[in-house]
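With one protein chain withheld, the remaining protein chains of the complex are depicted in position.
Up next, chain A:
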Amino acid sequence: MKLNEKELEILGVLEKDARIETADLAKMVGLSIEETESILKKLESDQVIVKYLTMIDWTKIDEHQGVRAMIDVKVTPKQGVGFDEIAEKIYRYDEVQSVYLMSGTYDLSVIVEGNTLNEVANFVSQKLSTLESVVSTTTHFILKKYKHDGIILEQEKKDKRIVVS
C-alpha cells in the first residue's frame, strides 16, 4: 500500500496524539474535515491504524500490582509454517502482551504481564516452556520504565525559554 503525503502526515500526528480532534488535525494537514475523516476511515478499515491507545504510568497508582517480563524464547521452526505456528500458540495466551520474531541468538521475544512475579514465573515454567517446539527460555523482569515508545516517563515539562524574544 502506498500512502500520499497527507496520509503520512495524519499518521505522524496521530502516533503522537491519538486524541486530537479531527477539526484540528484537518487544519494541520490542510484538508477539510470531511476529507480528513474519509482518510481516517480508510486507514482504519485497512488496519493501517490498528487501534488508538493511551499510555498510562500505572506505577503512579497506589496499590497497583503488575510485573512485566521480557522472555527470550528459542524454538525449533517447523517445516512449512516456520515460526508462525509456534508464535500463534504463544500469542493466544492472555498473559502475553507482545510477540516478536527476532534476529540474533534467540528466535521469539515474548513480553508477559502478570500481577505478581510468581504468576509470571508459573506461566513461563508451566505453559511457555512446555510447548512442544520451545527449546529454551530466558526471563528478564522489568524493574523500572524510563522511556517507553519514545516517551520519557518522568519528563520535566517546563519551557525554559524567555517569554518574548
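Everything below uses one rule, namely that contacts are C-beta pairs under 8 Å (C-beta built on N, C-alpha and C of every residue); 3 or more make two chains touch, one makes a residue touch a chain; residues count from 1.
Please note the rule applied: contacts and distances are computed from a predicted model.
Asker: Which choice in "ABC transporter permease", "Gas vesicle protein", "Aminotransferase" or "ATP synthase gamma chain" gives the name that UniProt lists for the one chain left out?
Answerer: Not shown, but named in UniProt as "Aminotransferase".
Asker: Thinking of the whole complex, not just what is shown, which of A:3, A:29 or A:121 touches the missing chain?
Answerer: From the options A:3, A:29 or A:121, the contact with the absent chain belongs to A:29.
Asker: Can you list, in ascending order, the chain A residues touching the missing chain?
Answerer: Touching the chain left out of view, chain A contributes residues 9, 12-13, 17, 20, 24, 27-30, 159, 161-165.
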